[in-house]
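Omission of a single protein chain aside, the complex is shown with its protein chains in their original locations.
Here the chain labels run A, B and C in written order, and each chain numbers its own residues starting at 1.
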Amino acid sequence: MHDETTQKQNTLLGADELVINMGPQHPSTHGVLRVKLKLDGERVIASECVIGYLHRGVEKIAENRTYQQFAPYVDRMDYVAAVSNGLGYCEAVEKLLNAEAPPRARVIRTILTELQRIASHLLWLGTHALDIGALTPLFYCMREREEILKIFEKYCGARLTTHAFRIGGLQYESYDTFEKDVERFCKDFERRIQEYVDLLTGNSIWIGRTRNVGVLSTEDCIALGASGPVLRASGLAWDVRKATPYAAYDQYKFEIPVGTKGDTYDRYIVRMEEMRQSRLICLQAIENIPAGPILGKVGKVLKPPPGEIHHCIESPKGILGYYIVSDGTTQPYRVRIRPPSFINLQAFDKMARGHLVADVVAIIGTLDIVLGEVDR
Amino acid sequence: MMPVGHYLFLSLALFIIGAIGVITRRNVIVILMAIELILNAVNINLVAFSRIFGDVHGQVFALFIIADAAAEAAVGLGIIIAFFRNRETVLADEMDLLKW
Amino acid sequence: MSPALHSMISFLQTWWVQLASGVLIVAVVPLIAGYVVLVERKLMADMQARLGPMRVGPHGLLQPIADALKLLIKEDIIPDDADKVIFWLAPVVSMTAALVSMGAVAFGPWFQVAKDINIGILFILGVSSLGLFGIVLGGWASNSHYALIGALRSTAQLVSYETAAGLAIISGLLLAGTLQIRSIVDAQQHYGVWFIFLAPVAFFIYLVASIAETNRAPFDLPEAESELVAGYMTEYSGFRWALYFLGEYANMIVVAAVATTLFLGGWLRPFPNVRWLNWLDLLPALFTAAVGVYCVYRAGKQPVRVQTLFMWAVAALCFLVALILAATLLVPLLQAARPGLLGAFWFMLKVGGYIYVFMWLRFTLPRYRFDQLMHLGWYLLIPLAIVNVFSVGMAMMLESEFGWNRWLALVVTMLFTLLAAAFLLHLNDKRTAAASSAAAETSDSYAG
Partner (left out) sequence: MLDSIIFYFFAGVAILSAALMVTRRNAIHSAVFLITTLLATAGIFLQLRAEFLFIAQIILYVGGIMVLFVFVIMLVRLDVPLNHITFRFQKWVALFVAMALACEVGVMFWYVRRLPSAGLLTPPAPSPDKLPPNSEQFAKVLFSNYLLPFEIASVLLLVAMIGAVIMAKKRT
């Protein structure tokens, strides 16, 4: 990631550059990311992300599992947004089978996925704020995330790695007070989100720490393949939910928040606004959940016709793509996953150069990476 | 109260130790520190005599010496930093050029 | 009797109170620091919608003792290439400096170890600044990059903010006209008003600078957990680490005590000279009694019998203290004890309030970045402090030489200070804007 010319740069007092290994055991690298930083004083002159500490070979495992058996594995990639991962996989296999989930299943999927987006963003907000030194937002965020996880628990019994969806629709019918719970959460959440805004948005220290830090222009984002809030914060209104709608997103009205500068503050604003939009989507969806079956006709043994398929969704972190090759057997021939965190992490070096060590922490936070997904 | 000779002797001892440091050490930073020690030794004399004469003039002088030591430390360390940046050394015998 | 023994005895006869108080400080401050930590954790939990420590003792009241025990029996690790002697020395320096400087602090009109030192406030300032060496040497001796960077950061930070704090203190000292702690409080009694009202800008500067000096958020860069793991303390564990921690909290008490003495009227009650407010003297007794009543109320709600008993014990203690405080007011024989006890109460209350502000800020604000911190210190606080010293001096001159009304002089000069502050802020904004555009350019230059 770094080139040799940087080593010739002037350093503090002409002494050797300081090389710091941030991670893999470090409080703010969000797991087992290891960043090699070459420092001039406290200024980063080059950086290198060393990944793979959490590699489990998820894609290889897929080749030895049936389509249904593999579904729980994708939950373990981005474990803070397991529902979104599952949605992407299920829809990809459905596409491969030429099947479709019934309307009721699609709406419930949308609601759960949007709740998961809020939960993921809340976790991001809390840890990001903690990295920058604000202790309190983390606990507020956890409080709200807990509400969402309770809804998941009531729905399917699991809180984190939910495996909420099945290929062809849903396994579980929504529970009795599902709509009420979601509605109550959404009603409360408006007020709760204001608390974070009060704590952070106008805070001059927060602005000072995030403005002009880790700037990524639209061109850079496209060149590096960055997606999701990182891309939108640079000013491009690209969202898979609008571009190629999946699940039930074509039925609902929502806006794509965009930033202007593409710095850390813009990404913060964009994610905050996304949480509000997700809330609106949830409110619209529970208004009218169509009746009907929840599981389409896909059969017990899945044998997709030979061929290949690519399907992507807008996960909380960005574009989550599944490329599946079928050879007509019950097991996929090859599964390739495009994890948004992995691709977004590429931008790290570009964002970090010339900044201080403290900014590195802010930049890791703002990329919103989950190492389970980066390493797979 | 101690006779003043004791203070003079203490001051002398510190002065000599400082002088030895200045002469024998190669590290310029330590040489600077030894100079600080010498200045400090002088201060003891000033304060001791100020006590004998019962006024504070000697102490005022000592304060001036402290101010001078601060100025000296600032400039000296500035020079050392500039030198270290150019030559990557702080050894006195490697400072053999007047101009760099 | 030999002369040596004789002089020893006479020495002890003269100084036994001081020696005993010194021992008391060394014995009690760690305990107080432990409970300050508990209070901090409880407050933090309260502000963060959770409960905090609840397991050890009722409402976690014995948690500090459990923590101390745990730290005592923890394995003591010294890194391989560390400079062992300095590694050992550094935390000791840090804590000693804090404890020694506490010796000059007057907790109420009675309790002060080093009574009557003429340079009281300078002594506190100077000795507590020695704690810096503990941090620097510890960071250096650990032989770790994180610790070294933490140490370098803290050196720069503490030196910068000590300047600002010193200048702010000078503003207060100008008003008091003395360095002696007792006389500073007497001066405030004489003026009839706390110095915070005469020099609010100085108090504000001191507040900010003292947070930075004690390495508390939002200025806790030397130990910024998310960046430098734990800064200079990264390699420390067990009891050495506890010593650092103790030093830090003792330091917090010291700066709070300085602020209280200099700006918040020391052990004077609010409005010390207003006669009809004399009923305020009853407040300490009422306050402790109220705490006792609350404990009685909570005692019934405790889940375990031991906890109920404990609450009753705490309540009894509170009532006892309240009784003593009330007795000094009512029983003529005990009235001699009144100023000491009431003074201590007010002093502790103010110190507690000051520390509460520290904690509150910590839970609320994000952390500054190092360059922002230095800019805040050098571009805003220090110039403002200099201007403020000038204007306070000006006000005193206007009053004494030109016969102005004191308040008029103070208000006029304070307007001058605020004008300077506005100008500095304006300059600062300009600088930030320029810096950010420069930053945008540099990041572009890396694009290729």
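Please note the rule applied: a contact is a pair of C-beta atoms (placed from the backbone, for glycine too) under 8 Å apart; a residue touches a chain by one contact, two chains touch by 3 or more.
From a predicted model like this one, the values you see are computed outputs, not experimental measurements.
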Selected residue (touches chain absent from view) among C:I25, C:L38 or C:L148: C:L148
Interface residues of chain B (partner: the chain not displayed): 1-10, 12-21, 23-27, 29-30, 32-34, 36-37, 40, 43-44, 47-48, 50-52, 54-57, 59-60, 62-64, 66-75, 77-82, 84-85, 89-91, 93
Positions on chain C where the hidden chain makes contact: 3-4, 7, 11, 83, 86, 89, 116-119, 122-123, 125-127, 129-130, 132-133, 136-137, 140, 148, 151-152, 155-156, 159, 162, 179
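The rule we apply is simple: only the chains that are shown with their structure count from here on.
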Farthest chain relative to chain C (centres taken as mean CA coordinates): A
Chain ID, smallest distance between chain and overall C-alpha centroids: C
Intercentroid distance (Cα basis), chain C paired with chain B, Å: 35
Rounded Å distance between chain A and chain C, as computed from the means of their C-alpha atoms: 43
Junction residues of chain B - those touching two or more other chains: none
Shared interface positions of chain C, touching two or more other chains: none
Residues of chain A that touch chain C when the two form their complex: 18, 20, 26-28, 42, 129-136, 138-140, 143, 199-200, 203, 205-206, 208-209, 211-212, 215, 220, 350, 353-354, 356-361
Residues of chain C that touch chain A when the two form their complex: 44, 47-50, 145-146, 149, 217-218, 220-221, 224-229, 362-372, 432, 436, 439-440, 442-443, 446-447
